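Got a structure for you, questions after.
Note that this complex is displayed minus one protein chain, with the remaining chains in position.
In this document, chain identifiers A, B and C correspond to the written order of the chains, with residue numbering beginning at 1 in each.
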Amino acid sequence: MDQLVIAGRPFDSRLLVGTGKFSSNQDMVAAMEQSGSEIVTVALRRVDIDNPDDSILSHIDTDRYLLLPNTSGARDAEEAVRLARLARAAGCLPWIKLEVTPDPYYLLPDPIETFKAAQTLVKEGFIVLPYMPADPVLAKRLEEIGTATVMPLGAPIGTNRGIRTRDLIAIIIEQANIPVIVDAGLGAPSHAAEAMEMGADAVLVNTALADTPNPGAMAQAFRKGVEAGREAYLAGLGSQRDKAEASSPLTGFLRNEQ
Amino acid sequence: MDQLVIAGRPFDSRLLVGTGKFSSNQDMVAAMEQSGSEIVTVALRRVDIDNPDDSILSHIDTDRYLLLPNTSGARDAEEAVRLARLARAAGCLPWIKLEVTPDPYYLLPDPIETFKAAQTLVKEGFIVLPYMPADPVLAKRLEEIGTATVMPLGAPIGTNRGIRTRDLIAIIIEQANIPVIVDAGLGAPSHAAEAMEMGADAVLVNTALADTPNPGAMAQAFRKGVEAGREAYLAGLGSQRDKAEASSPLTGFLRNEQ
Amino acid sequence: MDQLVIAGRPFDSRLLVGTGKFSSNQDMVAAMEQSGSEIVTVALRRVDIDNPDDSILSHIDTDRYLLLPNTSGARDAEEAVRLARLARAAGCLPWIKLEVTPDPYYLLPDPIETFKAAQTLVKEGFIVLPYMPADPVLAKRLEEIGTATVMPLGAPIGTNRGIRTRDLIAIIIEQANIPVIVDAGLGAPSHAAEAMEMGADAVLVNTALADTPNPGAMAQAFRKGVEAGREAYLAGLGSQRDKAEASSPLTGFLRNEQ
Partner (left out) sequence: MDQLVIAGRPFDSRLLVGTGKFSSNQDMVAAMEQSGSEIVTVALRRVDIDNPDDSILSHIDTDRYLLLPNTSGARDAEEAVRLARLARAAGCLPWIKLEVTPDPYYLLPDPIETFKAAQTLVKEGFIVLPYMPADPVLAKRLEEIGTATVMPLGAPIGTNRGIRTRDLIAIIIEQANIPVIVDAGLGAPSHAAEAMEMGADAVLVNTALADTPNPGAMAQAFRKGVEAGREAYLAGLGSQRDKAEASSPLTGFLRNEQ
């Protein structure tokens, strides 16, 4: 089987799902289920992790899904680290999706503070999955200090623009020894398939599922897109050519009989 | 069920498969089967349609697949019409994929001769599926004279470059009342998914399946890509935005507690 | 000198300018002058060619500019031919920019009617510059019947989207023995430069000049863009690479002295 392995833990699905912005918990659950995902992220700021009746947490079956808390909303390393510690203190697993986004407008990750927080969290034993710019040098440095994955952005969060950082994602994939999970900006199954065809190990999607009339159906579409891209990557995609090549090579009989 | 209907005949699959260039008949059959396709095209020039033992034809189960002969290799309307008539005389159904490609190098379709041949063949009762440039005016004119579909090219045949005529394909889709099948140039499942997300009714793939170490696996990947794109189109894709929108809206608790 | 030669007539400028949609004749004249253009197109429908005091014609110095009447608004070959004949009867030179656009919405050219009108006009001695889809086979056929140029579209008229038909324009350029003038859709000097870098012989711009607060300044910008692209094409552009190449190769001294 072609499994995704993060920090030694195997997963059959290569599609991670975020839980923000759904118009109802039913929609969120439908998206989670239809996606086939095994990892779902939850913003620590939005949940009451000490309360088992929290409206979001109570809808997530933790036997089925790895609950990956994220530090969304943290503006610097200190805030991110504090959120991560709170989550662990409340009994969460030590897995953390690290997000440090000082700019409230584009919500782009801060490379300096992300690196600093990652250093601290790795030392404290967290399994760190950092959201990051599509920056190959930073990706390498994060790998070197021991993050479990890198999660470069395809495009700014919520834009649905697809992989607008393609050249740099390709270098990150080429150089990485840990899973590369393309995060943010993927707005359609074709975007997810493209990331997988490039050799990404997984993708994370949220807005594209939450912001549609039918989250369950869209989640299933992304599931197929991710599988399509992965399978094509494994089967071996042909290279792009400048010249045509006939699918039906000329045999000449048409000419000869004239 | 969301079926593709061509000339009144319903199909569950929206992926058409070409049979050229496979390195073996086993590979060809594997691709056909794994693709889930219900329509396969065969170049009339390459088969002996009067011979039931023809090496290609004998591998195609016509209970399972609609055999769609194509006029590949025809350089003008006259040659194309002649090939189509031969096929029907030999007992084929009157379905014909019309290809008129005078240039042996890029194999691009001739708009004038394609239109002329389509006029003749429609009058003779053929169900005509014309391969054509991504030309919205020509598409409209072909529809008006009664072709069953239009099949605009995404990129030159065999280039694997994807939808390089996107703006024009979008107009064709917007204006068409007959199925739009994107043909040629699709090199990866993400390309097929993108065509379907744009609202294309189906795609045809050949080189991308024939030109890979594992045609069966690649065909399955394309099948999922097509389904992913169609399902996303039906579920309702979000529009692209310039600005970020947080998946995890700021609630302020992190700020307030400080 | 690197001149553009159309039907034996040399031009120093490779930028053609349209005269539609300007908010004033002053703006139109400023754009014409600052563009450095030597060929300006005028819609026959919009002018009274028998009247020397026509408000547009009286602003165009025909010693300086070749007045190129166009058949804009013609919906079929017959209308286009009629317009062209009217222009010649009124004393215009036999140069005609052929436009046949049946669809009032996208104003895309009709390949069949354009070809038919070109056949007639060439036979009648016109110097025909046809606006056309970015269709390499049609381009070749128009060349074969004797048009003076081909004018493939970069994108639908007035969209400012640039060269959205790049792969096909490249093939047209490669195969043409007559000037290739990219027409329609060019919205910025970078688009014009790109066309010239690809090897186009000239470009035609209108909306991008008319639809700006400062048409004269924009026309000068396009002039420089066209010159930049042409000069780069002649100097020899480097190919795109996948890997970095240091501008400042490592000499090692920094390492060695440590």
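Just so it is clear, contacts are C-beta pairs under 8 Å (C-beta built on N, C-alpha and C of every residue); 3 or more make two chains touch, one makes a residue touch a chain.
Predicted, not measured: the structure shown is a model, and the values here were computed from it.
Peer 1: Counting contacts across the entire complex, name the shown chains the missing chain touches.
Peer 2: A, C
Peer 1: From the list A:65, A:115 or A:233, pick the residue that touches the absent chain.
Peer 2: Considering all chains, including the one not shown, the answer is A:115.
Peer 1: Which of C:33, C:79 or C:124 sits in contact with the chain that's absent?
Peer 2: In the complete complex, the chain left out is touched by residue C:79.
Peer 1: Which chain A residues touch the hidden chain?
Peer 2: With respect to the unshown chain, the touching residues of chain A are 101-103, 106, 108-112, 115, 133, 135-138, 140-141, 155-156, 159, 161, 164-168, 171, 175.
Peer 1: Suppose we count only contacts with the excluded chain; which residues of chain C make the list?
Peer 2: Counting only chain C, the missing chain is touched by 18, 20-21, 43, 45-46, 70, 72-74, 79, 83, 104-108, 156-161, 187-191, 193-194, 197, 206-208, 210-214, 217-218, 220-225, 227-229, 231-232, 234-251, 253-254.
As a convention for this text, only the chains that are shown with their structure count from here on.
Peer 1: Which chain would you call central, comparing Cα centres to the global Cα centre?
Peer 2: Of the chains present, the most centrally placed is B.
Peer 1: Just give me the whole-number Å value for how far the CA centre of chain A lies from that of chain C.
Peer 2: 45
Peer 1: Rounded to a whole Å, what is the gap between the Cα centroids of chain A and chain B?
Peer 2: For chain A versus chain B, the centre distance works out to 31 Å.
Peer 1: Which residues belonging to chain B are in contact with no fewer than two other chains?
Peer 2: 106, 108, 156, 159, 161, in rising order.
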